[in-house]
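For this depiction, one protein chain was excluded, whereas all remaining protein chains were kept in their positions.
Let's turn to chain A:
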Amino acid sequence: MGMVFFAKDILFSWLAFVIYDKKCTWNIMGNCLKMSNSDDISLLRGNDSLNRQTNATQPIYHLDGHDPQIFYPTASVSINNTTSTAHQLYEDGQVKIAKRIGLMQHLPIGTYDGCSKKSRECVICMAELSVGEAVRYLPCMHIYHVNCIDDWLLRSLTCPSCLEPVDGALLISYDTT
């Protein structure tokens, strides 16, 4: 249980970092920020080093070979558009997703112990839950595979079984504690 929590936290902070990093990329676009492989001392050398670097006008970002994973809140958010409003929409979407991931972190994860006599299935993938699998508990006490429910919650903050809004219940739990 502890290990599951730990691994998940790392995943979430990594996701949040990628989203944050993505935002920065948008903000500095067009500022011609210089990036070079030489160290900072080169900046102290005066004009000649600057001249050598003028071709490196595009910011280059590396994520250690990982493609940054980008989530879209709904299919209707267009990212093909290159107008500034589309960028704004895109950014708003990313902020919304980041908030969602923050909320989802508060939903407890456990391992399925199979104690109930009746076998239960994850209604999202329709596969039976097997003992030892990581499951996420929603406030309505419906349980799902962590991967399945996280994918769903990124699209809609409701329980797929009873349609109970997940964020509302979380906010109430904040109030009472």
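The rule is short, and it goes like this: a contact is a pair of C-beta atoms (placed from the backbone, for glycine too) under 8 Å apart; a residue touches a chain by one contact, two chains touch by 3 or more; residues count from 1.
Following the convention adopted for this analysis, contacts and distances are computed from a predicted model.
If you look up the hidden chain in UniProt, what protein name do you find among "Multifunctional methyltransferase subunit TRM112-like protein", "Signal recognition particle receptor subunit alpha homolog", "E2 ubiquitin-conjugating enzyme" or "Centromere protein L"?
"E2 ubiquitin-conjugating enzyme"
For the chain not shown, which residue from A:Glu91, A:Asp151 or A:Asp167 touches it across the whole complex?
Only one of A:Glu91, A:Asp151 or A:Asp167 touches the chain omitted from view, namely A:Asp151.
Under the stated touch rule, tell me which residues of chain A contact the chain that is not displayed.
Touching the missing chain: residues 75, 123-127, 148, 151-152, 155-156, 158, 160-161, 163.
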